[in-house]
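Here the complex is missing a single protein chain, while all its other protein chains stay put.
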Amino acid sequence: MQTSHRDRSRHASSQLAISCAVFALAFGLVGATGVSYAQEGAIVGLVTKTEVNPFFVKMRQAAEAEAKAKGLTLIARAGKFDGDNEGQVAAIEDLISAGAKGILVTPNNSSGMLNVIKKARDAGVLVIALDTATDPADAVDATFATDNFQAGVQQGAYAKAALGDKKPVIAMLDGTPGGTVDTFRHDGFLKGFGIAEGDPAIAGAAITNGAQDKGQIGMENLLSKNGDINVVYTINEPAAAGGYAALKSFGKENDVILTSIDGGCAGVRNVKAGIIAATVMQFPYKMASMGVDAVAEYAASGKKPSGFVDTGSYLITDKPMPGLDSKDSEWGLQNCWGD
Amino acid sequence: MSTLTATPETRGADPGRNVLEARNLVKSYGHVVALDGVDFELRAGEILAVVGDNGAGKSTLIKTLTGAVVPDSGEILLDGQPVHFKGPLDARHRGIEAVYQDLAVAPALDIPSNLFLGRELLSLGLLGSVFRRLDKRRMREEAERAMAELKFRLPSIASRVENLSGGQRQGVAVARAAVFARKLVIMDEPTAALGVRETGQVLELIRNIRDRGLPVVLISHNMPNVFELADRIFIMRLGRRAAVVSPKTHTMADVVAIMTGAVKVEAG
């Protein structure tokens, strides 16, 4: 038994060494990032869907700039993946704990976080949905977002006008079926084009998750299915870029009207290059800066915004159609988001 | 199993009596005849070494005795009663334990856990019968007692087996077989993976087991070990019993000669 005691104490000392290392790591972490708990001004929390999407990066940059200008402290959090409700719920809980005055959130799922939003509002926190509305919409104080349905309508109307009298054969490159934004844009496009879901003009749909590689595969499959496709709806510009690659490999890139939504800089450059006929630009920085302003206002005067505030969308194309408002790609490049 | 006895039924039995007996065992795999009518007997209180060249049928013989292989014909008698093992568990239930060359222990578990592995003791009363609770204290005490009886010393009964030397680890496996065997223990090259010093520990343990009255069948390639330990040496050749000799009357050279067929001996 002697051995056993000695082992324990030896063992304990090795554990001590490790815990010291962890302390150093933890303190180093706090020190290295230079942000300790010494906040001036109210805390505004931003919870985006994911960390990496340039749309949310732009949103975060704008929120940081605006918070600095207004003397607020921004704490930004994000889900780990599209659909990470658990992560976003935890983020809001943490922000309530941190004493945030207001929380700006782009919900991954419109009904997934109603409870925690209620908890926040009950605790006196202003909650504003950015980019994506909650269901019901009045679960939050206000929503600052692109009217995605209207954006879809603009895309559809452009496609219709550009096609003219030709008989439409449409491919739908959808995002993630069931997603709120996905549904709005999809339905808006059909409305703008003037057809209903299930119309024989729709040759088929593919799931792209808004990603270029899946956009390409989806488009290839749809073209194999029907070579007469002449109009393509895309959920966003990466999906459109993938779709274009497929069209090109089928030698169809000049016979098809490729339309999209988003207003990312890469997408606008594709408009300029003639790859995408038209895209509909939205303005993430507007959503974020307006959101931060609203929290600053609430912190100062207690006044809350309410309802749906459309942050606007513009049709971007170098081949304008009569009767449709649009801006050219030069303007688009000055106002786009991402790299 | 209510308690660990470490007292074999064969203790103090008539030394000449056959504990395990096999008659005319035959086993073939396709055209290959592994056992060609083998007779075998293990007497109470002895260490019987089984030697033979590779392919002589040692391993098939052992497998039939531990129930791992069912012979094509022939019979096996345990304490004079015919038995038919359907599998290794069957043989174990009848009091035959086996030890293998590779260390059959769970390294991260402590010594009592390994000793009682598969035969753990449960607490008495409701805790045991309803909640299936292990009686760790009793297992530990029994393990300590068993190790003391076998005169096998270990740094601490609470040590994890992985912290023991190779010889001590194999000692745990040997002790496990010894304390649970009611009739006999079969050891298949138990020291093959060990160094010289560690082998010595295990041989000592095997001798202690024999001295406490449990007969041992020891399969080994190591002639010096065999001569150091065995009371009788069972020599196999070409699927048959070539001879059974005593280390007192025969030399290692004699045994090797019989094994390789250089010398023929009348079986018996």
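Per-chain numbering from 1; labels A and B assigned in written order.
Here is the rule we go by: a contact is a pair of C-beta atoms (placed from the backbone, for glycine too) under 8 Å apart; a residue touches a chain by one contact, two chains touch by 3 or more.
Going forward, contacts and distances are computed from a predicted model.
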There's a gap in the complex where one chain should be. From "NADH-quinone oxidoreductase", "Cytochrome c", "ABC transporter permease" or "ATP synthase epsilon chain", what does UniProt name that chain? "ABC transporter permease"
Sole contact to the chain not displayed, among B:Val32, B:Ala106 or B:Ala262: B:Ala106
Candidate in contact with the missing chain, chosen from B:Val32, B:Val70, B:Leu89 or B:Met252: B:Leu89
Where chain A meets the chain that is not shown, the residues are 2-3, 7-8, 10-12, 14-16, 18-19, 22-23, 25-27, 29-30, 33, 35-37, 39, 43, 51, 73, 75-78, 80-86, 89-91, 93-99, 108-109, 111-115, 135, 176-179, 207
I need the residue numbers on chain B that touch the omitted chain, in ascending order. 88-89, 92, 98, 100, 102-109, 113, 117-120, 122, 131-134, 151-155, 159-160, 162-165, 167-168, 176, 197-198, 200-201, 204
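The definition used in the following text is that only the chains that are shown with their structure count from here on.
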Distance between chain centroids, defined by C-alpha means - chain A, chain B (Å): 70
